[in-house]
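Please read the structure below before turning to the comments.
Apart from one protein chain that is not included, each protein chain of the complex appears where it belongs.
Here the chain labels run A, B and C in written order, and each chain numbers its own residues starting at 1.
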């Protein structure tokens, strides 16, 4: 039983006299206690919306439709009432946002912004709260926390701000932490530090982490399982190593090959994915990625591609996946779920973190494991 | 902080100087002159000449201006030509009325405007929102004096709920100390007098409040809407804070910034409104008095009053700046 | 037009590309603003009110049943204000007579034209002077340098002084200074809006001059004055236009206020709503309608301008666009 089970999550924005937008279209994935899961995709693929939907932070306006399930140990977050959702937020599930400056209230001292969580969820007040807050800041590596408590966001550096935000997030040792592009707004050196910080936090607190990013580098650094999103659906799910070694979905391939790599030979050029996220095909009429896809075939268009589960416990949504050298296409296919069904329904930990180095031998062991 | 205030006060000086010059030129350019105002129907040209001479109106402008400035510095604004009383006395007598009126108007405007604006923003697109936005539009578009008249006709002439003019029922013979009637009433424990004075403030207060109220509603609504999609509000929500805390600490406090500035800018408008409101309600304040002064070409009064209003106006803005720097730590007060 | 050396022409061409991109953004901005306007019901209402108002003002006067100055009621002896007699609406006189025995309906129609005239001219005056001051200040600030800053600050100090004067007081002062006349009203009301326009234009010009394409132009070494004139100014106009629409509303109201204080257009034979409203005061006791007609007309018109103005502001405001 996973800590968080997201099933068929869909979010649509209906605006007056404009066509409704399906930002998230049947995303499913699951997170286990203490696991680090990545949601990867270009901006606009629905990563952030997904996280907001789970947190119930989407604007409460007529026209915003949320469907599906998000079960957090037993309770469906999408069903519960506002009050109990507020109780869960910040205590059981915490979130870290992209832009630390705009995510902090400019006119309230850091201290209060930290202590208010403690007061809300741990009923701490006055001195006690202040003391705890100081410790938290110290824990996230903010020097001279006592003074910082009194300072305002604009007096802190970018990194400091993000640390402060993290401090607030982990203030109640949540069981799940959602980090939405936590490092994008920071410069590289800081990025590394923040990632380190997050890593050790989840390590020693056993907090599960959902890492939302467009940056495969980040994912490679820390995620156990990775879900690649495109056009509001998960198009491929796999453990970290296999995904990087053997991407199957052309989109994943594209993403990987558009990341500069040190080990790339000289002269070898980056080949970015043509076009942009905007020109996608609505899933019902085929594979959303088809318009940009290098491996497009006629079958791509017409009906949504089926979800393919492989013997090595991965899943992808493609009719013409990137071939695995030495395997005839479809050879490793274990099961095919019809288009409407969800990827990632394979319990991720059932998948060995290290698939056999030799593709040829892959089929057999994985079979045993799955049985 | 202190240095900031001092600097701002120093900045006043050139403004006031320029203003006094503008005023002076303006006053001299006015057609006619005080002499006829004094004489009325009975004036013969000879008498007028005599008065011009008496009033020193035919001395060189510079000398007259010099005299004026010397006076200003001694805060002696001269004597009103029409009432023959010291302008400062007049001011002490009448300004409290306007202050009371303005404060009432502001209390009404802020007290109703901010909550209404906030609710409108939260219920965006619902009835309350449309109602308050529409209402505020009309509030801006209706001529103050007409509104004032309507209020009077309805609430005092027909329903008789409120007195239709003046600051207090003269038959009470209330004691005067500061000329802030409400305050006086409280200080002398003449509760009935205080209540009566307050009662007299409500209708004109409403009339005067119409425009600021409208503006505050709109600004509050706009800025709350803006703040509501700010990231830090989302953060606050993500922390699971109670609606109450989110509203107070995170939404309102930030939304207040633009409102604070607008309030400062509104005072100028309020003083204009006072001219009309006070005239309609025969309310003894500087607004009505200014209108009279212009009728009578009452130079000293005009000079003094406009200067004082300018000072008050600038001071109010100073206060707003200070309050602003209190709400918003990013604004450094140096 | 100065002759420009080849080198320079080349520079300006390169700049033109940059600017062109911006222009095209500008165009789309207008189109897209217009699209948003069409979708905004408030804008529609406002527009309709204005169209009706302008139509009435322009063609109405040719179709009025009676001369707006014809004191027929007194000639026929039906209007006796001395005895409180002012006949109300009738078949011949749809809105009845006024205190001078004139046909109110005709006066309302003709008054629309006068009112529009006052509003427009006043706004034009305010805009012209304000734009001049603000433009110069903004350009000066843009040019920078000791002189630039000096000019800027001096002008703004002056504007601040105007701002320090309560608007009505300013108008009253000017009206008292020039003596009552139609022109006076226009100037007085116009002056009130001068500081607003000045600040607005200066503000947006400075904002503009920090914008990318200006920086680009500067980096290409184009003369700053040229940038200010050929790019900053034109691109600063959007907010000014919006403000002008809003000012029209206040202008009409301010004009009415002046009339009320007896500083309006003294020639009340020529109908103007503000004057009519003010003139009706003595007769409120016997025929409040005389005040209500023009008052309502003023409110509705002002409403029209405000609605449209606000809508335009929203449509053009990049912040509200998302």
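The criterion applied here is as follows: a residue touches a chain if its C-beta (ideal position, glycine included) is under 8 Å from a C-beta of that chain, and two chains touch if they have at least 3 such contacts.
Going forward, contacts and distances are computed from a predicted model.
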Review point. For the complex's missing chain, which UniProt name, "NADH-quinone oxidoreductase subunit 13", "Formate dehydrogenase", "ABC transporter substrate-binding protein" or "Biotin-independent malonate decarboxylase subunit gamma"?
Key: "ABC transporter substrate-binding protein"
Exercise for review: Quick one: jot down which shown chains the absent chain touches.
Suggested key: B, C
Check your understanding: Which one touches the absent chain: B:69, B:172 or B:260?
Key -> B:172
Point to revise | Contacts of chain B with the absent chain, listed as residue ranges | key: 31-51, 53-57, 78-79, 82-86, 90, 93-94, 96-97, 149, 152-153, 156-157, 160, 163-177, 179, 181, 183-184, 186-190, 192-193, 279-282, 284, 288, 292, 295-297, 300
Practice item. Could you list which residues of chain C touch the chain missing from the display? Key: 69, 71, 73-75, 77, 79-84, 99-101, 176, 179-181, 262, 266-269, 279, 281-286
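Here is the rule we use: only the chains that are shown with their structure count from here on.
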Revision key, fill the gap. Among line, ring, star, complete and other, the chain touch graph is line
Exercise for review: Farthest from chain C by Cα centre, which chain is it? Let me know.
Suggested key: A
Exercise for review: Can you check how far apart chain B and chain C are, centre to centre, with Cα atoms defining each centre and the answer in Å?
Suggested key: 25
Practice item. Return the distance between the CA-based centres of chain A and chain B, expressed in whole Å. Key: 57
Review point. Along chain B, where are the residues that touch chain A in the complex?
Key: 125, 229-232, 234-243, 245, 249-250, 253-254, 257, 327-330
Exercise for review: Can you check the complex and tell me which residues of chain B touch chain C?
Suggested key: 14-15, 18-19, 22, 26, 29-31, 137-138, 140-146, 149, 153, 226, 268-273, 275-276, 279, 290-291, 294, 306, 309-310, 313-314
Check your understanding: Along chain A, where are the residues that touch chain B in the complex?
Key -> 52, 55, 57, 59, 62, 85-91, 94-95, 97, 99, 102-109, 112, 116-117, 120-121, 152, 154, 165, 168
